[in-house]
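The other protein chains are all here in position, but one chain of the complex has been omitted.
To keep things simple, chains are lettered A and B as they appear, and every chain counts its residues starting from 1.
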């Protein structure tokens, strides 16, 4: 898909680097898809189809999965310009043997049948991991996840803490916490969670935060800010990086599809986190942001703060039009050993390949234009740089 | 002006698509220019010349038009680097037969004479429409415009509502409203306006909004927020899209030239409109913004909300340096059927051609680089995509 010989060569070499995917929503018990519905049920497709006019009729849990798939595919000719459609096309070609130029409603039955047949193979998950060159995939685990029954060296646990920080006032969350830890005391409970997660091989604590969140010590004694600060203290003690995914407003489009209701407010700044970064020099904060102006701040903060590192290209900013300028800036101004290049954010393994390929193409093109052609680096040095972004930095920063 | 063969070919094809221009300030009774003063009196030229040092001596209504033109041209060698100068050069070449490389003060008399001669032709307006491949042009009509004496199928009325929302406390606006509708009751009056406009073929309601505006139901019972909400209700009832032009601060440079006093504050967010978008799922909101960070939000909101669509490249963001990245992002993330690519915002017909050509060149280059070369689309599919942006989406969304 690249039309530049040097970039093509770099891309081919970059694809040989085994990936550490440092953030996903993979369920390790059902990592790979079982049907085309697992693929097209991803919120990107339901969102785009709904935004382009699809009713939500077939999106409920009781609808027939093939009806749902058919309806999403039927609307593809309204959004086949998007990067997300390209991901699907690459999945269809790479994993399902699709050979057409476009996916149309006429391909739907064949694709469903093909998916049912291929994904039923006992080694499908292994095939996908191998084709995708994935070595490790980080998870996003609820705090009460027992973390059992899967290979935690391959699927690396990560403690997701949104519920603890923002929903601890809800009885059901309190009950889940008490059940998971055997105590009603939040402080004691949180310590037990960290002990449990670290014991099970967790390599990060993570949270997503609204644009107006501004952590500060002593601001309050309880509530989100207090819990957040306690989590940072535990990250320090348990030597876990604390992934901050900054800027999301939840439930903005109230009648949107599942997972398709959140948006952002560009009026946010990393200055809101300055007190945190100062207070915890021992904690590494991999930071994800949602827009290019925030990325520009992130580049500056990562350049100055030793414990701030840029982390992937998140959600609404995860399209080439934003990745390309955001990546270019990071490569020019942030020490190379601090850059966590990309993560899949995937719910199903099959999405790692097209998403990483999108990133790898942009990375190859950027390395060609900014490093190899102007003789800032040799091809070999450029590949070493890519290796840091795709693998070595994640291994070192997360001790994975 | 393009130096890429594929982009040139695409550009040539794109130019064949008859245009629906969904937003302008054309006066349908004097759509085309009558003199060079009609061209160079456009605020872009008075602004740039004044900003570059021109006194306002010749800008008053009593000044001789040729003196004004001469002074604006005399300063062109201070701003002939700008996109706006390129528009003028293209007008001079295409419509006035100018064959020079640069416009200098020495060309002024010839250009004025040529304009006087050519624009006096009885079919000048038709010549301009034909050369520009314009099929329909949307207007911006004051609420008390009788909408008579012109072809509303070609010049499509649009109800501009800034006065109603922001100036209804002024006696003269109240009087105009009473005179136009025969009633003193604002609610009744607004209904009559919609009836009148829809009866006359209006296809949109439109308003420009300051950066801090945040519409909300029940917030207030009267004043701008209440009237705005009532307008949205009428858009729903009368099935009119509601064009929101978000972010302009009026009268920032108080001694600026006419129409050259407004600027913006980047600190605004579409989250301010979330309640509106949720409350009116039946109303389509074509959204114009003034900066690339706002465009990035717009891309995300258009991707999620079915009733939010990106609308052209407005005012200060209407130069290639901003159009190119803004367009690229829209093309990669917003369903293609939702994109209203461009509008002229012109006051005189002659400006549609150079403005649209600027946009078409960027569109052609983007389609070449992001779609055709990486084999995401064939040339024919790329042209179909362009047709949606330049014509078909406007026809469908505005029922025009």
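Simple rule for what comes next: contacts are C-beta pairs under 8 Å (C-beta built on N, C-alpha and C of every residue); 3 or more make two chains touch, one makes a residue touch a chain.
Just so it is clear, the structure is predicted and the values come from calculations on it, not from any experiment.
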Inset, instruction - Looking beyond the chains shown, say which of A:61, A:149, A:171 or A:374 touches the absent one. - result: A:374
Legend entry - Option touching the unshown chain, where B:238, B:280 or B:316 are the choices: B:316
Legend entry - Residue, one of B:28, B:157, B:215 or B:256, that touches the chain absent here: B:256
Inset, instruction - Would you indicate which residue among A:277, A:311, A:343 or A:398 is in contact with the undisplayed chain? - result: A:277
Legend entry - For chain B, residues in touch with the removed chain: 1-3, 47-48, 50-53, 78-84, 86, 101, 249, 252-256, 260-261, 263-267, 290-293, 316-317, 319-322, 325
Legend entry - For chain A, residues in touch with the removed chain: 267-271, 274, 277-278, 281, 292-294, 296-297, 299-306, 325, 328-329, 331-338, 370-371, 373-378, 385
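One rule holds for everything that comes next: only the chains that are shown with their structure count from here on.
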Inset, instruction - Express in whole angstrom the distance between the two chain centres, defined as the mean CA positions of chain A and chain B. - result: 39
